[in-house]
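Removed from the display is one protein chain of the complex; every other protein chain stays in position.
Coming up: chain A.
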Amino acid sequence: MNKRILIVDDSFYMRTMLKNMLTDAGYEVVGEAANGAQALEMAASTTPDLITLDVILPDNTGLDVLKNLRQIQPAAKVVMCSAVGQEVIVNEAIENGALAYIVKPFSEEKVLEIVGSALQNNDSEQSA
């Protein structure tokens, strides 16, 4: 079945762009969260296969959200999303279980490549 993705980003513009890219590629976008609280709530209610997570969010840093997400939704793969300049946070995120990161501004190709391989990782782990 279609892989289900939750988008977490505080910019409506970014969410729309990501959503269009992902749905055009046939993924199902199960939710869009604009802050950390929404992200946690939606991750629990929609049980996505993958979450794209912005590193800077209004109520929380993406890093705190990531740590909580890893606890409540360990099966969901997380891909960080960030503009340049936040490499420190991104590195810390990878150490905390994020699978990959997408650097803004992103190209459609790049996003699909990263999301695709992160999900691949998901499948191989399950079948192993």
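In this section, a residue touches a chain if its C-beta (ideal position, glycine included) is under 8 Å from a C-beta of that chain, and two chains touch if they have at least 3 such contacts; residues count from 1.
By our rule, contacts and distances are computed from a predicted model.
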item	value
Missing subunit (named according to UniProt) among the choices "Glycine--tRNA ligase beta subunit", "Dihydroxyacetone kinase DhaL subunit", "Simple sugar transport system permease protein" or "Chemotaxis protein CheA"	"Chemotaxis protein CheA"
Sole residue of A:Met14, A:Leu53 or A:Ala98 that reaches the chain not shown, by the stated touch rule	A:Met14
Touch residues of chain A, complete complex, unshown partner	1-2, 10-14, 16-17, 20, 23-28, 56-58, 83-86, 104-106
